[in-house]
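Excluded from the complex is one protein chain; the other protein chains are retained at their positions.
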């Protein structure tokens, strides 16, 4: 993959934003590999993402930032520019089930997920060997009676490893509100239902009881409001009256791992904007 | 299509049911075109559907019933045998939107829906000409201030036309409990969301607010509990942050008409069993 | 729908195209509703589509063209700007099967397809009444022994009605090469297979013979090379060993009409670029 700078921004909508940003890139002879924008009309808000070949530019990331700052200030932008060579640092959290974890690790190992995985954290020790086979440190942080203590330890590990993203790969614990706050917009969860249906515990059993004909999975950012954060991706698989809850568990795994991987892929390419309780995804 | 007798039954599960039923069919030299069965293990309940070539049997429908009755009684069956030449009588109910109605009428006209449509009932007069073009009587029953009166009239028309099935093809009124009771298991509705998400009014706007990435439609039997009856079929279509509610309405129409047509098709082939609040579909 | 001008262009890729075009729009205070671009890297070719609110601009279509021409010339663009209020003129061609035709007519009648339909042409008279119900002229041009004569008449009707788009809605005749040439990039066909599999006649029978587990439909521009023109959209539906060719015909209709409608929708919004034998679709 070619090295690119990713310039992502959002700001109040206005005439001429694209012109100003494109003009900025063109004046430095920047070669745009991909560009997308979107306007939320109801709220008059503008979102843009540009991929610019690093080689085509006369400067590095810091100088880019300095050069672009005046435009960003003028337009009241929330913005960042990232270097595709500086990879996201993604910590995975899991419990006992391996399907999502193994899937992400294999993608990473094969070079299909362009990120670093500084460590894996789990409340159980079961998946240690799988993780260590990939040469990744594994931290077992048991969940004792003191939930806050568990999360203090988890939080400490996250911070020590300078993670910018945390993926809950079927980590079966509810994050306390203070943890959700601290890592706002950085924690990605996979919920094993087609949200907003069947939030909370045992969604496949809920789906069985209701007699739905499709089951699904939802990848979303975690907020203090359980299973109600901004949705990144969703998908479904067809079932029938013959599909027992245990079959749903098996079939659902395929959707869970696929949807989680797609969501993570979008996230580490800086394609997702959180806007209120929704996502704008420029891909 | 070859003329067949459809023998459908459900009863407490037991050893030897299939043997008895198959033996019954074989002793009259019946040629089985299709046979399916299913056991709900939790509740120990058995479901079976057989399609037998009418030509292969030495008797007609009435004699079939008489001959089979002893077996049905012995096994405590709920059962029926129907003749594919005696078509379901399906009354369509609509309001102002034509997509589901026009789709069903075209399928029927093309010979893809093997049923009779004795009439269409609507609370608005808008779709009269469309219906009459197909040579089908159209009844405009306005919804005045007296809701019960509206439904008395509707119910009368249904009964006069000897309908066995009522399809709510985007008929935008909630049926009163007594009507739901009276036509239990015979009223098919299409709801424009992936139930149980977004029951009730304006589901596409609810979906927009929640920021889901797929929208759907659900075909279900109507019960007194709004949008909570046994689900027959569901499907979804992918959307993005760019999809405004009015786009969802347009895109959703495709799913609605497809799912409703599939559900109706299963129903008129006597493939659906209602079991508690779920469906068993033998196809 | 708000009135917009659609500026679509393609040209050799270069630094600064987006900047120049956006600057042009901004200098006239144009409000961009939607903008997309794409670069074919292998061939170094650039594609762009902008929707600009007509109200936000100080001039009409002709002046827009004059003002933009110098930029287009400078950048060697193939381009056009269209007014969403000037609707595409779409002639439908059909044979005996009504599913695609009835579906398009209902979408058009419901206001979901923003085009004019000056007339329908068919080699059979079967669907005359359906078409005329919508108040659309119907031309029956029988296919006699002289194929060229048939197509001369068809071509004359097309030209008399100033059609810019021709939709083959299951019109079962192969267009001669000269007709394909004459209307290059303007004739949309629906083929009832997942191309390039099963080109030519009786694709469902071919699919049955091969034992595939999904069947599909393909919407494409017609070229002299049978069923090999640029693909606009495709979709599939799952089948099984039980699905007989006649069931495929029935199930396939749903995919055919959906895919054709989606393709036509993209076309009349000027979202499709033909590039070599492929399409670039900016949506």
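In this document, chain identifiers A, B and C correspond to the written order of the chains, with residue numbering beginning at 1 in each.
Rule of thumb we're sticking to: contacts are C-beta pairs under 8 Å (C-beta built on N, C-alpha and C of every residue); 3 or more make two chains touch, one makes a residue touch a chain.
Model, not experiment: these values are computed from the prediction.
*Asks:* Using the touch definition from the header, name the shown chains in contact with the chain that isn't displayed.
*Replies:* Per the contact definition above, the missing chain touches A, B, C.
*Asks:* Of the residues C:34, C:103 or C:233, I need the one that contacts the missing chain.
*Replies:* With C:34, C:103 or C:233 as choices, the missing chain is touched by C:233.
*Asks:* Which listed residue (C:44, C:178 or C:277) would be found touching the missing chain in the intact complex?
*Replies:* Counting the whole complex, the residue in contact with the absent chain is C:277.
*Asks:* Sort through A:103, A:116, A:256 or A:270 and give me the one touching the missing partner chain.
*Replies:* A:103
*Asks:* Could I get the residues of chain A that touch the absent chain, sorted low to high?
*Replies:* 34, 97-99, 102-103, 106, 109-110, 112, 129-130, 133, 242, 250, 253-254, 258, 261
*Asks:* Could you pull out which residues of chain C are in touch with the chain that's been left out?
*Replies:* Interface residues of chain C facing the absent chain: 38, 40-41, 194-198, 210-214, 216, 230-236, 240-242, 244, 277-281.
*Asks:* So which bits of chain B touch the chain we can't see?
*Replies:* Looking at chain B, the ones touching the missing chain are residues 15-16, 18-20, 22-23, 25-26, 29-33, 35-37, 39, 56.
Here is the rule we go by: only the chains that are shown with their structure count from here on.
*Asks:* Mind checking the centre-to-centre distance between chain A and chain B? Centres are C-alpha means, answer in whole Å.
*Replies:* 41
*Asks:* At least two other chains touched by the same residue of chain B: list those residues.
*Replies:* Within chain B, the residues that touch at least two other chains are 242.
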